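This structure is in structure tokens; I'll ask about it shortly.
Here the complex is missing one protein chain, while the rest keep their positions.
Labels run A and B following the written order; every chain starts at residue 1.
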Amino acid sequence: MSRIGVFVCHCGLNIAKTIRVSELAEFASTLPDVVVARDYRFMCSTPGQEMIANDIKEHRLDRVIVTACSPLMHEHTFRKVIEKAGLNQYMLTIVNIREQVSWVTSDIEEGTAKAKALLNGAVYRARLLAPLSSRVIDVNSGVMIVGGGIAGIQAALELANTGKKVYLVEKNSTIGGHMAQFDKTFPTLDCSACILTPKMDAVLQHPNITLMTYCEISEVKGFVGNFDIKVRQKARYVNHDKCNACLACTEKCPGKGISEWDEGLVKRKAIHIPFPQAVPQKPVIDRDACTYFLKGKCRLCEKVCEQKAIDFEQQDTFIDVKVGAVIVATGYNLMDTSPLVQYGYGKYPGVYSALEAERLFNSAGPTSGKVTLRDGKEPQAIAILHCIGSRDKNNYEHCSRVCCMYSLKFAHLFKEKTSADVYQFYIDIRAAGKGYEEFYNRIIEEDVKFIRGKVARVAESSDEPGRLIVEAEDTITGKFVQLPVDMVVLSPAMIPREDSKEVGRLFNLSTDKHGFFMERHPKLAPLSTMSEGIFIAGTCQSPKDIPDTVAQANGAAAEALTIVSREKMELEATTAMVNPASCCGCQNCVRVCPYGAPLFNYEKGVSEINEALCKGCGLCASVCPTSAIIARHFTNEQVLAEIEGLMEF
Amino acid sequence: MSFEPKILGIACNWCTYTGADLAGTTRLHYPPNVRVVRVMCSSRINPSFIFRAFQLGADGVLVGGCHPGDCHYNTGNLYARRRLAVTKKILEFAGLEPGRFRVEWISASEGNKFAEVVQEFTAQIKELGPQQKLKIDELQEKA
Partner (left out) sequence: MSQAVTPYLEMSQAIIEAGGEALKKCYQCGTCSGTCPWTPITNFNIRKLVRYGQLGFDGIEDFMWGCSTCKFCVDRCPRGVELIDIVTAIRNVYSGGGMLPQSLRSFVGSLAARGNPWSGDPAKRNDWAKEKYPLYKKEMEYLFWTCCTICYDPRNTRLARATAELLNQAALSWGIPSIDVNCCGESVRKVGDLELFERLKNTNLNYFQANSVAKMITVSPHCLVTFKKEYGEDYNIVHFSELLASLIKEGKLKPKKDFGGIKVTYHDPCYLGRHSGIYDAPRDVIKSLPGVELVEMKRNREQSMCCGGGGGGLWMEKLKGERLSDLRVEEALATGANVLATACPYCITMFEDSIRTLNVDDKIVVKDVTELLLESLEINIDEPVGDMCEIV
């Protein structure tokens, strides 16, 4: 015989308006094992909470049912209440009569009847509840950050400054990300390198940061507080412990590779650092461009290296890292626009992608900051095309959010560096951000021409060879525009990294259909994910600009800190367990579990569940043919009892 | 008095239950016939829950989970989808009218859809009338 207390909340009129609450409480007192039933205006208020606590003591209650709002609202609150009063927190049942009854029903008869049925089910279930003990685990105080762009750099510095150990993993040979490719940043026109490189250096110098460049994640095990991550250090063919960064090797190297840094506009050496301020300042060999790897002869770099740092035999190695939390900040790519044949990218030399244009402005870029076409001439007319692949159901439906602003920045830089006429072909100018509208106004006054219409076609001019014709309708006048230009800059969709689904799989993150990582809640938990202890920041979550990325990085650092600043943490007790007496050893549970929680004990011939890995979904319990697996708090008996209770009324 | 069916709803915590809450938060009214049991994941649903509900006289059973691919537990609903498809076949084999058991993928943001599905399903069950094929006392009477 259990002793149940039922507490019916009015929630002001929110519930009381469509449910007769006192009738519900009276009804409750007639149900089996219910020893006390009350109703009260606000059960979550302090007097309401005290009422429950007092009744637990006075009536020696061993189970509590709160009939109120959704368990997603106040389950936690009431669990604490009954725990303080001496009950196990899992002896609580919430009946959701607000979100799922009073707010969705207009008739008081119907509302009251439905609430009674739900309450009856809850009583049936409550009688079968069992106390569960929460799990307490030690927390590792380190944090891993995946991705060394501005988001990763910012989060790493913030966390390292709190004294926590940080592992910053970057797949390229330098940190810096896309921001290091930019010349200026909107709307202030700050020099990108001037604000970024000090941070890159700070990362290198920081005693609490272990910088792991040219590395990729190969395996993630464990769970919040105790992740166990295997990192693959790709072979650099240069021993960085010996290298003193004299870069004599890069001068002599005859190998030519495509400069990723300069978006393929120029070549770089096979042994190289990506750009002058790269961090670390130590080179790697690009196997695909190295004369020795391709032809078996050369080794010039080895000859000039006084430190004897070149090592052609170097292999990939694996490093194990243990951390308590992870921040994923893997950034974005620009969409490849060459399949969109109407814009001529990859076909006409005068058509550039936005990142290529960025490099043309940069004094460390392929043209030393002079805006010239591929043939070395200065353009006389330039068209900047917005929304290429963005806001487009055939490609990416989302707005890439930064293109309007960087297109305005481009217009300014073109005006500054050339005497060209500059045209913007746009659908809407989206300039929501501090100082953005002001920047837009400034660019208008710089006499940039704005044509409202999405470009339909870029074609070769038949009259002037080498020139391009941009075709669009100016939707404001309804005129069909054919504009001769020398240069077309496309603002392509910002999309997730090509390996984001793979990274998502490693860290158990869900992605949207394109591969952007999903946050736990779009408004109230934008940096958390459905995987406890794993946070996201920056453009891997959705397109965003630098200020928002930095703000997210700081936020993610703080979120990670809430985990790693604790020594121990409590986990939900609603895990699965195996009754070894009925386990038939079929291993269905082992096969289906997405977390690898059930393991087969070959010695005993039965499955066992690692509770630290179990998330409590209950999948194993339903696939178990002998019902040997018990999903705690959602046992077959408990659920069936609730169903029975619901069907009685 | 018109026939008011009893319908059991089983909803996963992360998507459909949250979606049902959202229907409430946005004050969408729908018929009171569906009573929802919350489980953590649609994959927790043991077919016996559904059989038992029909034995106890449920006129319909509505199961809701996350959209395939969006499961909070990665793959749980994919298993659920297959298992529930088989369950449906067994129910029909046992003589139950096909319209009485329904699985819907309703996300946490689809409060509208939850309300619509409940509306539609309730109307459908009303059309079908009381469920007698699997109800225990009816079976006993026959025996």
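Everything below uses one rule, namely that contacts are C-beta pairs under 8 Å (C-beta built on N, C-alpha and C of every residue); 3 or more make two chains touch, one makes a residue touch a chain.
If you're wondering where the values come from, they're calculated on a predicted model, not measured in any experiment.
Touched by the hidden chain within the whole complex are the displayed chains A. Screening A:S106, A:T475 or A:N579 for touch with the missing chain picks out A:T475. Taking the complete complex into account, A:A456 is the one of A:A456, A:M518 or A:A558 that touches the chain left out. Of the options A:L128, A:I319, A:I427 or A:M518, the residue whose C-beta touches the omitted chain is A:I427. In the full complex, chain A makes contact with the omitted chain through residues 341-342, 387, 391-395, 427, 452-457, 471-475, 478, 480, 482.
As a convention for this text, only the chains that are shown with their structure count from here on.
One simple way to say how far apart two chains are is to compare their mean CA positions; for chain A and chain B this gives 33 Å. Of all the residues in chain A, the ones that touch chain B in their complex are 70-72, 96, 98-101, 103-107, 110-111, 113-114, 117-118, 121, 508, 510, 530, 574, 592, 594, 615-619, 621-623, 631, 634, 636, 639-640, 642-644, 646-648.
The touching residues of chain B, counted against chain A in their complex, run 6, 8, 13-14, 17-18, 20-21, 23-25, 27-30, 32, 35-41, 43-46, 48-49, 52-53, 56-58, 70, 72-76, 79, 83, 115.
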